[in-house]
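Subset of chains shown; positions unchanged.
When the chains are written out, they are named A, B, C and D in that same order, and each has its own residue count from 1.
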Amino acid sequence: MTNSIEVKDLTLNFGAISVLKNMNLDVAEGEFVVLLGPSGCGKSTLLNCLAGLLEITDGQIFIKGKNVTWAEPNERGIGMVFQSYALYPQMTVRGNLSFGLKNAKVPRAEIEAKVARAAEILQIGPLLDRKPAALSGGQRQRVAIGRALVRDVDVFLFDEPLSNLDAKLRSELRVEIKRLHAQLKNTMVYVTHDQIEALTLADRIAVMRGGIIQQLAAPQEIYNRPANLFVAGFIGSPSMNFLHGSTVDGGQAFRLGDLTLSLAAYEGGMIGTRDKVILGLRPEHLLVQETAEPGVTIPATVELDEPMGADSLVWLQAAGTQMSVRVPVERRMAPGTPVHLKVDMAKASLFDATSEIRI
Amino acid sequence: MAEARRVNRMWRNMNAKIAAVPMILTTLVVFVGGTAWTVLYSFTDSKLLPRERFVGFDQYERLWSNSRWLTSIENLMIYGVLSLVFTIVIGFLLAVAMDQKIRFEDTFRTIMLYPFALSFIVTGLVWQWILNPEFGIQSIVRGLGWESFTFNPLNNPDLVLYGLLIAGLWQGTGFVMCLMLAGLRGIDEDIWKAARVDGIPTWKTYIQIILPMMRPVFITTLVIVAAGIIKLYDLVVAQTSGGPGNASQVPAMYVYDYMFQAQNLGQGFAASTMMLLTVLIVLIPWAYLEFGGKKHG
Amino acid sequence: TDLEVTHWWTSGGEAAAVAELANAFNAAGDNWVDGAIAGGGSTARPIMISRITGGDPMGATQFNHGQQALELVEAGLMLDLTDVAEAEGWKDKVFPPSLLDACTVDGRIYCAPVNIHSPEWLWLSNQAYADAGLPVPANWTEFVASGPQLEAAGKIPLALGNQAWQSNLAFNAITVAVAGLDVWKQVNVDKNMDVAAGPEMAAVFTAVGDARKLAANSTVQDWNQATNLVLNGQAGGQIMGDWAQGEFQVAGKVAGTDYTCLPGLGLNAYLSTGGDAFYFPKNRSADVEAAQKRLAALLVSPEVQVAFNLKKGSLPIRGDIDLEAANDCMKKGLEVLASGNLVPSGDMSWSPDVVKQNEDLMVEFFKSGMAPETAHQQWVSNLESGL
Amino acid sequence: MVDATIPANTRTDAEPRGAKPKRALSGRNIMIYGTLLVFSLYYLLPLWVMVMTSLKGMPEIRMGNIFAPPVEITFEPWVKAWSQACTGLNCDGLSRGFWNSVQILIPSVILSIVVASVNGYALTFWKFKGSDIFFTILIFGAFIPYQVMLYPIVILLREMGLYGSLWGLVLVHTIFGMPILTLLFRNYFSTIPEELFKAARVDGAGFWSIYAKILMPMSLPIFVVAIILQVTGIWNDFLFGVVYTKPDLYPMTVQLNNIVNSVQGVKEYNVNMAATLLTGLVPLFIYFVSGKLFVRGIAAGAVKG
């Protein structure tokens, strides 16, 4: 048994509403799994089930091979970090860190040692005697992590720990969490709806929708080979461009009106001839050029040009829809300019329009 | 231009200023004016009608040598402390019980809250009746065969304050429970979760974490309950008339009796002034917390 | 004309008496608008005073004789009744004359006295004594002596309401009875503080201490609840004013057979002559003023005096009328009155402030273990505050 | 200890699965419901006594047990309390005060709530120099015993020519309701985002139209709380009603006081209780109907420090 967390057939209903549906999830020892999905898809609910904060309707949960389905939260060997930090406002940082330990009747000296160690790891030593109200957002977040840290748990659960912070701080703390993970080697389950966080932090990402895991895979796999249309559309900002068409010639080519694109380079399953398919192209996998190349380019007209610092996002009208393309920021394009978009079919995704599953 | 600016400033938000007039008038004329008037006349020997014959601190000297006044003050302090402690403790306990996702919450809440709809006069009468040794609890228990049972607080000078307390708590705790319940419901759900993950037992979470977090609720409650205690009058009049003897006298009764019955306004005003002074002593720290604290924090 | 009259006569006997006044007034073509406020003078007086000073006066209002309304008169808020008094010849008819003196300020008359109330009565329950197998006492001393036996028979020896004024009334009654007329006058009229602090009064306090023991088990609030205890034989006796008689009367009890009354507690048959009077706050309307004067005249008229006082159980304020219908007790009172054994009431000689302080003192004394000596000292200093 | 309840590394159907089984009669539940029931008894006892006593005849009351239900139910005390009990010469019970109370109640409740809510509104959104000072004084006013203010207010009303009139009393209720109500409204309004107010100003709405069109419709819960508190307070008021009006306007509580205090021989406890219940009916009704809104309203902002 090498899995740190095993979720078996987990179902959770709130009254008549089924929030998690027969879910299975294995997390390996030391793995960093990110739960990603739109608001209300059940991410927090799943996390709360793992922590024992919600009573599940059916199924089993194992942590380190132990069945903890009925165990109390503090008996599960988990630590949890909340979005709103949930620090105890009237206690100092030290009090916050040691409260759980004191309660577990850990000897004083040991508590102090643990607090000191956590403070060192998180670099909050000088803050130990302040109250949470006197801390900045990032510092509070660190204390919240520290509270889990002192308890020497095997599994860390994070519920959107960075979403209350501003962009700059967020990117700093992201790096810090990643480093922490590298240092502690704990198992971590991390909820977010920020893609950048998911992509940068995760060993594996579980993309959820409506209480069901849509795809569980490594970030690059999810980014490059999304399992279905939902995952493809959800991951990546700006979104993947979708072209609704059909495959012809036994799957040799994609056709949309006059446009035909060769699928020779496409990496996927058996394509065959299909009436309705959707071709997904990421903005950075399209190349803007002046010349047309039959079977590889799509003619387009520039609509708008959004410089974003390092690169620029160009919005174009192409194949009857709006598409976006990423170009270096030096390349300014005037609205109305006719151009051609060269498709890198090796990096494209093709979906069946009915089942929405990747072909 | 500076002139125009000032004029402009004056006329801006005219409606808001007009709307605040009732409040300003009330505070200035009634509360400040009335208080100042009262304090001023407390230094006179006014009898039935106010008159400006100043006698210095005579009224206060008499006041503080009057055994009824001293009893009243002592009673108010004992009753006040007990009442504050018990209302808040009971209110909080009940709110905690109500917060456990119980069944019939609506029913329980209505039961606890309805006494608040009744006036102190009614409260006093009913409890006088229930505590009456000839009809009430004492006679019932004796009727059950326990002949020596004695429960007659209203006629025992040592116990009469507890008799008042039973009635006062009956009337007021439901409302405090509502305040507390509302406060409990306003606490971030995540705090609870964090405490559970930390393995803190529920009771400990309430005492060590939730209680300190409810400070604003406690302050509101304190203001409301304390205001009620200082004004305590109707309940005493209805339940004990200050008796037996002077054992349940309270300052408000002293004020009223001396102003109107004894026709010694000066003495009544002096007693009022002392009460107001007490209020100020209680309120100044509060005002500091409420307004002063924010500016610096 | 509508005339609103406020008063605090709300018990059974009192209400019946008021009805007599109202009927007489209505019969004369006016309209008595009744403004009764229950709870006794202490509840009603603040309301009355507020209304008068607030500029919304009633047509007429009850006060006790004496200083209660003095400042209102001095402030010019009360109607001058001198012309009515002269026209009706009150000076000659009102007896004892001290009653009219109490209505007079700077030679003008401002109130119409309606009755004489004497508080110094001991009311005894014949039935209670029969139950205990004892003879009905003839005076306070015997009553005190019979106390323990009554108590042994399961009776409350002395019924006493919890309200402060009742304790003070008992005190005053015992003072007159125990210390006698001279001491009373020296203290209350001459305001001689040496006498007040002297041994005669100390004896009074000892006597009151005895009364305290007898009243230890009495837990009722109102005076008429206390009277009720006497009336149905649960208590041996009560010190209460002559108005208690109204309650016996309403209950259909007969003086002499069902109950016994002892003016001056049976020791010194002196009665103080307090009582009720009506004042007429100044009013803007001439109509109302005329009606007020009509009512004033009416209140003192012989027919009304007879009808009213019979119901109320109090004594009339004129010496020239015949109370044939009066019962045993009233007759005793009339005799005392006729013989001139009168003392001025404390209400008239002391300010309400002093009276209130004494009430506070007495109620505390009766309900606590305060030593008589302490109470005595306090009492003297209370009187001194009113000098 | 953990291992005792959670056997490690074994997978059978017998082991924990799904929801944790619960005992209905856990110690915790017994304690919670036990506490609630004991207190409910305490709260209900007086009501029980009042209702039962009011349905008994005097003879039965004299026999003793106030907690026992009546052997013979009689509604006479109710009838008497409502329409026959005497005070002085007036023998029409509470009935004559009822309409007076209604007449006093309605304008007083409306005016006091309007004034207090406008105060709260001004104190939240239109702060002016010194507004906090006025607010502090107002709170101070909440503590002033009414007896202290009785006399100054008599003078005030006399000078305004309102003494003894309905409007004088309405004014008094407005003044004394102001502190606590203003506190409630201010706390509630301060939970409303200021941006909403700014948006309305940009839309050209003035002081009053923001109040009437934007804030009022959003503030139902706190208005309910205010109405409940005021109805209770004003309906139950005795002191102001009797001091600042005249007999034509005396509220029901004055009759109640008269009935209760006019002892004719023995106290008629049954009539007293019936009168008490009758007087309390209006506020009781309001609490029974809107208790839920009351708690919600309080939660919605009244308790914010």
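FYI, contacts are C-beta pairs under 8 Å (C-beta built on N, C-alpha and C of every residue); 3 or more make two chains touch, one makes a residue touch a chain.
Please read these numbers as outputs of a predicted model, since none were measured by experiment.
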**Message:** Stoichiometry for the complete complex in this file, please, as a label-and-count formula.
**Reply:** A x2, B x1, C x1, D x1
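Going forward, only the chains that are shown with their structure count from here on.
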**Message:** I want to compare two interfaces, A-B and B-D. Which one has more contacting C-beta pairs?
**Reply:** B-D
**Request:** With centres defined as the mean of C-alpha atoms, identify the chain lying farthest from chain C.
**Result:** A
**Message:** Roughly how far is chain A from chain C, centre to centre by C-alpha average, rounded to an integer in Å?
**Reply:** 92
**Item:** Length of the line joining the C-alpha centres of chain C and chain D, rounded to whole Å
**Value:** 41
**Request:** Check each residue of chain A and list the ones that touch at least two other chains.
**Result:** 75
**Asked** Out of chain C, which residues touch more than one other chain, so two or more?
**Response** 46, 53
**Asked** Could you list each pair of chains that touch, in label order?
**Response** A-B, A-D, B-C, B-D, C-D
**Message:** Under the definition above, what is the set of chain D residues touching chain B in their complex?
**Reply:** 28, 32-33, 35-36, 39-40, 42-47, 49-50, 53, 61, 64-67, 115, 118-119, 121-122, 126, 128, 131-132, 134, 136-153, 156, 174-175, 178, 180, 182-183, 187, 206-208, 232, 236-239, 253, 256-257, 260, 269, 272-273, 276, 279-280, 283-284, 286-288, 291-292, 294-295, 298-299, 302-305
**Message:** Which stretch or stretches of chain B touch chain C in the complex?
**Reply:** 47-49, 62, 66-68, 71, 133, 152, 154-155, 157, 240-247, 256-264, 267
**Prompt:** In the complex of these two chains, what residues of chain C are touching chain B?
**Reply:** 41-42, 45-46, 49, 53, 67-68, 70-72, 75, 162-164, 219, 221, 351-353, 355-357, 360, 363-368, 378, 385
